[in-house]
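One structure is given below, encoded as structure tokens.
Every protein chain but one is kept in place in this view of the complex.
== subunit A ==
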Amino acid sequence: ELPPSQFPASRASAVALGYLCYLRGGPGRGLQLRELRRARRQDIDDVGHKYYLELELEDVLDKARTVSCTAEVLYHLGSKTSAPDVQVTVQGELRSTEEADQEFYNWIRSLEKELVAENIPDSHGNVPPELEPIHLLAWVASGYLIWQNSTENTKFHLAQVKHVKQVKRSDEDLQFDYVVLLHEMVSQEVLPWQVTLLWHPQRGARVSQ
């Protein structure tokens, strides 16, 4: 059993949340942690450390509601190249974003010039309202990076979208090439990462390798 206020559980929560943002986030949905209710750690010989978490999440665009979820995060022993294994189960329904997603999709597809933007948020924390979906998609992309690159000795957050460029495609996906700044809490480094995100209103998001 782990105290939720202490860092091992809080780092594992960040990984679970990153994974969930990648899977379920979108231009109309950004998930963040309201509270870590319970945490357990299991040391598995020759395998690694497994965390069992009970989380309460909220959608940044709908803070009145929360959603519970359970997660398992397995950090592999001694592995520097392997991402943690994560499983998340969301109890209950997340607010539907079908309409907003379709609107966003139509808007981007209708642009004559490919969208380009920088510094989201800006130095003062401002995000122009029309760029909020781009900001939320950056969370999705960052969620992937956070999941893939975390260890028990790191805790990542998206610090800023430094640059984003839309790339028009011949298929139906939207493509955004991001340069995001990730803040790593233990080393305190803020470093740029390049990531390409593909997104479709029905098919969801995936990071393009």
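Keep this in mind: a residue touches a chain if its C-beta (ideal position, glycine included) is under 8 Å from a C-beta of that chain, and two chains touch if they have at least 3 such contacts; residues count from 1.
Criterion: contacts and distances are computed from a predicted model.
> One chain isn't displayed here; going by UniProt, is it "Translation initiation factor eIF2B subunit delta", "Steroid receptor RNA activator 1 isoform X2", "Integrator complex subunit 9" or "Carboxypeptidase A1"?
Of "Translation initiation factor eIF2B subunit delta", "Steroid receptor RNA activator 1 isoform X2", "Integrator complex subunit 9" or "Carboxypeptidase A1", the absent chain's UniProt record names it "Carboxypeptidase A1".
> From the listed residues A:His49, A:His76, A:Lys165 or A:His183, report the one that touches the chain absent from this view.
Of the candidates A:His49, A:His76, A:Lys165 or A:His183, A:His183 is in touch with the missing chain.
> Which residue among A:Ser5, A:Ser170 or A:Gln202 touches the omitted chain?
A:Ser5
> For the chain that's not shown, point to the residue among A:Thr81, A:Ser110 or A:Ser123 touching it.
A:Ser123
> On subunit A, where is the contact patch with the chain that was removed from view?
Interface residues of subunit A facing the absent chain: 3-7, 14, 30, 32-35, 60, 121-126, 157-160, 181, 183, 185-190.
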